[in-house]
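One chain of protein is taken out of this complex; the other chains stay put.
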Amino acid sequence: MKDIDETFRKIDATVPLREELRPRTVTTPDGQEITIEPLKDYFCEAAPKVHPKAYFQIVENFYNWARSNSLWILGFGTGCGAIEMRPLMTPRFDAYRYGVQWRPTPRQANLLIISGYLSVKTLKRAIRAYEQMQGPKYVIGLGSCTINGGMYWDSYNTIKRLDDYLPVDLYIAGCMPRPEALLHGFIELKKLIRAGKAEGTNRYAENFASYKAAQKSVIKDWDMPDYNW
Amino acid sequence: MMRDLHALLTPRHALGPLEIRRENLAFVTLPASNLRGFLTELRDTQGFSHLVLLTAVDWLEEGQFQLTYMMNNRARDLTLGVRVMLDRTTAQMDSIHDLWPTAATYQRELKEMFGITFPGSPRLDEEFILEGWTDLPPYRRDFDSLAYSQQTYAERPGRVTHDPREYMKSKLYPGG
Amino acid sequence: MFSFQPDRSEYPQPGLDGKLEIDLETGKYLKLWHGPNHPGITGNMSVELTVCGDEVVEGKTHVGYLHRGFEKLMERRTFIQVFPIVCRVCVPEPDFNEYCYAAAVEELAGIEVPELATWMRTLILEMGRFNSYMMFLGGIGGALGLGITGQWMTYVRDLMLDRFEELTGARIYHMFILPGGVRGHLPEGFAARMEEVLQTAETYLADVDKVMFANSVFQLRTKGIGVIEPALFEPYGVTGPNARAGGVAKDVRKDSPYLVYDQLDFEVATGMDSDIFTRAKVRRADIQTSIDLIRQILKKMPKDGPVMAKLPNVLHWKIPRGETYIKGECSRGEYGYYLVTDGSGYPRRINVRGPSYTHAMALLEHLIPGTNISDVAALMVSLHTYPPEIER
């Protein structure tokens, strides 16, 4: 392994917002002049809130049981781990029999599997996808690169610790983890949910400011609203 | 075969010596200004119509970028690596996107990853792979990936290692 | 019998130079992001479509979502340390990276690979090609709403992964082709188990022929669509099955035989129409070639012998200054490694030439205008692109 260049200092510069995202005045087809602010106009600005538990424990337990039995995964293959999800979606490993299925859009999903390393560019999309998902929602970090950088530990373009940017409920070690390990992960996640320990959504809401700060520290061109809901 | 070709084209394009790697692969260096004519002739009359790849090598110590245009003649199974040395500070080269449209992609990547410009190449300044990148072009040798990574991303703390040599000395000879 | 031509009377007309003046503010155009999170995309990439009605007028490929900076990371690693990371460059068919890298290092370091190892390498590469095509068939079916091929092909691919696992010790990232040879011998009874897999595959493929290639819906949606004019092949660097479907028998295995391909008996499959259907058909024929090749290899390969050449101590392995380019025919076209060494213990530069680089960027952007939105997925899949090899 080559020695690190101790004299190297990174250049920290801000990236200006893209032209079309800046607030501006436009003329509508019917001749009216209106001011638009693209990042605000189409999104709810409210920050996420902590979702309180049900008053009766038994009700909460029932909720958790129900939640644990419908893990709907967002079919977003963020990294190489996505290739081992295909066998799970097909008869040989058949995750559907455990109440797990894949959905094409974040709005229908409650489980985000970060399948491996996240480049900064994908991190941005993953955050967006995560924030668009319905709560209570869960995140699984798949593969070693979500834990401590994995084999991309010295890459300039991938994040090292997923839990800095998203609330992770469970990690599955491996490079890459086999489908069986993923199934194990689903079972473990179900246990966590039933025990009421999978509180990532609320953790994200509680520590929203610090998560945002971490996210913005690596995503230089933050051209989206702070909360994509 | 390569030698014949080299002998034939040298007078017109001021080619450097031919470096034969193996029977069907050789490399040759030529001045940047002759590149376009040379590639056109290779393509049109010598059957080297396939641009395999276009990439750069950063010779930081020598202050030069090496551009490699890998040309292939499928019928005769010959590959010729055409090298052009550029000054590292100006880092500018003629675009060949009109000869091979696909070269525009390569040139876009070289612009982003090495900071080599190709005036006239389409969409040259659009972001290609990186997004919101403000540092040195990352494939340059003076960009240190690990240092950048450590200064940007947090690693999981709590790891310590010991050098067996020093550790043994301290254990076996505590006084030195 | 049917006409799928849209009524374009209301659409904006191109200017005198034949180009559309695209202005989003007119309200006639819409930006549609096809990916990165989209079921119809081949991996983590995206195509920014500008549509007018349901016709696409412009497409821009966006990549970089999977960029890990491999070529930079390789410069930080010693020659042996590069070996584990090369396979990550292309997830569905990692073995080509291992082979090209190993062969490049061996050539510059002057290492002679034992004969059995070259046979093993060929076997691994053909198994990988088989797997990659399985993903393709599943993908092209899926892109046109034919889910069953995806289900079958993933299953068959998984059976092959089992063979990979017993041979190499891993399912996806095999890390088997070490510079200098391969890591092990064939396990006991491997050929028989492989034959079982190949036979199962053949029965499923026969059904795919019926359910997909003979299917009227599939034919209507793929024939005559996404045609690449053979004249575009050289300017756009089209290689592999994409070129073969247009009647150009480009195949590195034949054009410039490597490993033991000159000792194997096979024909290169070609087609004439150069449309989505022909490209799928050529790949279907190529699977059969792969199956035959695997059988031939297992029959012809030496039964015993060394599989590793003697390496210098890999911890401080230095390779003299030089450069080389090693190529091979992967399932998508010409795959190559350009390796430059400077006499130190680290590669000076490694450049990976993936076929998707030309197919998914310039070529796709050239083909997309004029297609229907619903055909974009099929068009993309038919080019068989894997984004990680574009951005590395």
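Should a chain be cited, it is by its letter among A, B and C, assigned in written order, with residues numbered from 1 in that chain.
Here, a residue touches a chain if its C-beta (ideal position, glycine included) is under 8 Å from a C-beta of that chain, and two chains touch if they have at least 3 such contacts.
Note that in this section contacts and distances are computed from a predicted model.
A single chain of the complex does not appear, and UniProt lists its protein name as "Membrane bound protein complex subunit mbxN", one of "Sarcosine oxidase subunit beta", "Membrane bound protein complex subunit mbxN", "ABC transporter permease" or "Ribose import ATP-binding protein RbsA".
Considering the intact complex, the chain excluded from display touches A, B, C. Here the missing chain is touched by one residue of A:68, A:115, A:144 or A:215, and it is A:144.
Taking the complete complex into account, A:197 is the one of A:9, A:24, A:107 or A:197 that touches the chain left out. Taking the complete complex into account, C:183 is the one of C:183, C:254 or C:295 that touches the chain left out. On the side of subunit A, the interface with the absent chain consists of residues 1, 91-94, 97, 141, 144, 147-151, 153-154, 161, 163, 168-175, 177-181, 183-185, 187-188, 192, 197, using the contact rule stated above. Taking the whole complex into account, subunit C touches the unshown chain at residues 1, 77-78, 80-85, 148, 155, 162, 165-166, 168-170, 173, 175, 183-185, 187, 207, 210-212, 214-216, 219-220, 306-308, 310-316. Considering the complete assembly, subunit B touches the hidden chain via residues 156, 158-169, 171-173, 175.
Rule of thumb we're sticking to: only the chains that are shown with their structure count from here on.
Separation between the centroids of subunit B and subunit C, computed from CA atoms only, is 23 Å. The multi-chain contact residues of subunit C, meaning those touching 2 or more other chains, are 64, 67, 69, 72-73, 75-76. Counting partners per residue, subunit B has 130-131, 138, 143, 145-146 as the residues that reach two or more other chains. Interface of subunit B with subunit C (complex): residues 21-22, 24-25, 27, 49-53, 55, 57-58, 68, 70, 74, 77, 79, 81, 99-102, 104-105, 127-131, 138-139, 141, 143, 145-146. Interface residues of subunit A, counted against subunit C in their complex, comprise 1-2, 26, 29, 74-80, 82-84, 86-87, 89-93, 104-106, 117, 119, 121-122, 125, 129, 151-152, 154-158, 175-176, 178. Residue ranges on subunit A touching subunit B, taken from their complex, read 4-6, 8-15, 120-121, 124, 147-149, 153-161, 164, 217-221.
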